[in-house]
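Every protein chain except one is present and positioned as in the full complex.
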Amino acid sequence: MTASLSAATLGIVLVALGFGALLLRRSLIWKLLGLNVASGGAILFLVALSHRPGARPPLMGYPEGVPSADPLPQALVLTAIVIHFATLALSLAYAISLTERLHTQETGRLEEAAEEEMER
Amino acid sequence: MRIAAVVGVLALLVGILLVGAFGLFPLGDSPDWEKLARAYGAENGVAAVVLGTRLYDTLLEVMVFALAMVGVRYTLTPLSRWKEPVVPERGVVREMADLLLPVVIVFSLYLAASGHLGPGGGFPAGAIAGSGLLLLAMAKGIERLSRELHEGTLELLEYGAIGGLLVLGVASGLFGVRGSGLLVLFNLLIGIEVTVGTWVVLHYFGSHRGEI
Amino acid sequence: MTAVLLSVLALTLAAVALTRRRLLWGIAVLGVHSLVLAGLYFSLAAPDVALTEAAIGFGLVTFVYLLSIRRTGRIVVAAVECPGLLYPEGEGAVGLLWELLRELSTRTHRELELRWVERDEVQALLSTSEADLAAGDLIPSAAEAHFPEVEFLPTRIVRARLGPGPLGALRGSREAELLPKGGRLFPHRGALLSALERGELGGVVVNLLELRTMYLGGKLREAEVEPLEDTSFSVLFAPDEEELARTLEEVVAELRERGEWDDLVRRYL
Partner (left out) sequence: MTAAVAGIAGYFVLGILGFLVPWARALSAGALLVGTVAYALWFPGFPTGYLGLGDWAIPWRGDILAASFWGLSLFLHLILLVHQEGGRPQHYYALVTLLFGTVLSTVLSQDIFNLYVSLELTSLIAFLLVGIEGKPAQVWASLKYLILTSCGMIFYLLGVGFVYAETETLSLVRLSSSAPAMAPGLRLGIALLLTGAAAKGGVFFYALWLPVAHGYAPAPVSALLSSLVVKMGIVALARISAAFGIGEVLVALGLVTGFLGILHMFWEKKLKVFLAYSTMSQLGYVLLGFGLGAWEGAVAYAVAHGLFKALLFLAAGEAEREAKSHLIPRHVGRISGETRALLGLGALAIMGVPPLAGYAAKGLITAVAPPWVKGVLIALSLGTAASFARLLVLPLGEGPKFEIRHPALWVLVAAVAGTGIWGLVSFPGIALPRALLTALLVSAAGITMGWPFSRLSARLPRWHLEEALLALLFASLALLLFQFLSG
């Protein structure tokens, strides 16, 4: 109970922490790190919900009567981790491409450069 | 001002979510998954869900992964390549890699093949094998290795694995075929796909910016 | 109990990672954070998730970040546009400072990465270490006095008055601090120049170099010029880049010794 509770709390706090970094850091790559932390928080929250006090992993071969963790949230999380990694890799590639060509990582300037390009 | 707004809204969000989350506990008993796992021929409940009941989610997820790698490839290709010579071959590193690589490959094969019995599965296996290739790249120089691993073959492997997964998944669903052999096959196909994808992303990131 | 301890550890690590100045540190600490999360998943009876997190969240994510930044090898320059000293041209720049920076780059074996910024952004960029050094139209203001600096070119801040009306200066600059009451601040040179052109200003507070540019550009032909402060152009460094500052000092000193400095000054100014 305390284990799941503390993990669930941490998950929610990590989401907020990541969003905070996403909003307050100016450089793109730091923002992406913040996003990474936030998505980790959501995943942790789901894992915390799969846990039961004193539970065993959702594997067979344990003695009778030991409660098992819920496999469904864990399965969802596996999917989510991969999706987050995929979007992170793509966004880093975009960030590199933007930095190489606009010579800045600050989102405000990127936004202005984009607007300038489209106002022709 | 902005900091105050950010901190305020985040604090409120955390507060309300925590109040809601505390209401969720204590959780009820876990649902019985063992019957389901047996029906799919798995001993790992997570594998039974990922490769069994919710195989369709996994298929979509594999496509997300593969398409993100496609995106990385097409985004980074037009950028200037790293011009400095790649790491020269260093004896020690090279030997270390030669020693470690078989271990890594065997370990990832084990993870993929036993994913339905214990912890493991195609995704971590592929990620570890892809990192193993990166290790090899450190020793051999990334350009040389990427020439040796023919890009066309890799693409064929990657898309072939996804195509195979799709066809197998749909066919097994439509004809009601189940069993642990099928799960091993799925895991291996996912493993191949992820290995190639990982190699592609690391290789492209490595050769277009910075050296490994 | 393990879970609670690991949770606290993971939270601390995440907070530490996201408040770092150096990106490399942030990524490294975040890698450890991921590893701790993997441990936490393991203790929550989720070995599958732990394995995947360790392989992907810790392994691949850290790898991809490290490969994609390579910031350790770069000198990030917050460049404030200034004709003669540092002015954008194509991918790079031209000017006296550009020569200095290129010399600094070859000497330290670090590539240059120019980021064109406004004058008032310099302080924030340096204090967060998002830029390693700031150069260009830069005379340190009182608020920036604590950064390591290398003075390389003496100049003077003057008040040039054309007629009635408020005086103007660049926001965040030393000139702005010397601006009398009722003066107007501008975000960048372009805005200042166009306000001057439209006749909204009665004059400007600028340094001599800028004054010369304006004079040559025909904007300040009949101005009354009154000196305010003798000072010099500087290159400012992030607080943890003192070594880089020393190297630049050496570069300037050597150029002076070899007598090439005067050539450079003549060529660009």
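Quick notes on this structure:
Letters are used for the chains, namely A, B and C, taken in the order the chains are written, and counting of residues starts over at 1 for each.
FYI, a residue touches a chain if its C-beta (ideal position, glycine included) is under 8 Å from a C-beta of that chain, and two chains touch if they have at least 3 such contacts.
Everything numeric here is computed off the predicted structure, so don't read it as measured data.
The chain we do not see here touches A, B in the full complex.
Within the full complex, the residue among B:55, B:97, B:129 or B:184 touching the omitted chain is B:55.
With the whole complex as reference, residues 11-12, 15, 19, 22-23, 28, 31-32, 35, 38-39, 41-43, 45-46, 49, 72-73, 76, 79-80, 83-84, 86-87, 90-91, 94-95, 97-98, 101-102, 107-108, 110-111, 113-115, 117-120 of chain A touch the missing chain. Summarising the interface, chain B meets the missing chain with residues 2, 5-6, 9-10, 12-13, 16-17, 19-21, 23-24, 27-28, 31, 35-36, 39-40, 49, 52-57, 59-61, 63-64, 66-68, 70-71, 74-75, 78, 155-156, 159, 162-163, 166-167, 170, 173-174.
By our rule, only the chains that are shown with their structure count from here on.
Any chain bridging chain A and chain C, meaning touching each of them, is among B; the list is complete. Comparing the chain pairs A-B and B-C, the larger number of C-beta pairs in contact belongs to A-B.
Chain centres computed from CA atoms place B at the largest separation from chain C.
Relative to the centroid of every protein C-alpha atom shown, the closest chain centre, again from C-alpha atoms, is found for A.
Between the CA-based centres of chain B and chain C the separation comes to 39 Å, rounded to the whole angstrom. In chain C, the residues touching two or more other chains are 47-49, 52, 56, 60, 64, 68-69.
Looking at chain B, residues 44, 46, 118-119, 121, 123, 201, 205, 209 sit in touch with two or more other chains. Across the interface of their complex, chain C is touched by residues 2-4, 6-7, 9-10, 13-14, 17-18, 20-21, 25-27, 29-30, 33-34, 36-37, 40, 43-44, 47-48, 50-52, 55-59, 68-69, 74, 77-78, 81-82, 85, 88-89, 92-93, 95-96, 103-106 of chain A. Those residues of chain B that touch chain C in the shared complex are 44, 46-47, 111, 118-121, 123-124, 127-128, 130-131, 134, 198, 201-202, 205-206, 209-212. Chain contact summary for the complex, chain C toward chain A: residues 1-4, 7, 10-11, 14-15, 17-18, 23, 26-27, 30, 33-34, 37, 40-41, 43-49, 52-53, 56-57, 60-61, 64-65, 68-69, 91, 113-116, 124, 128, 130.
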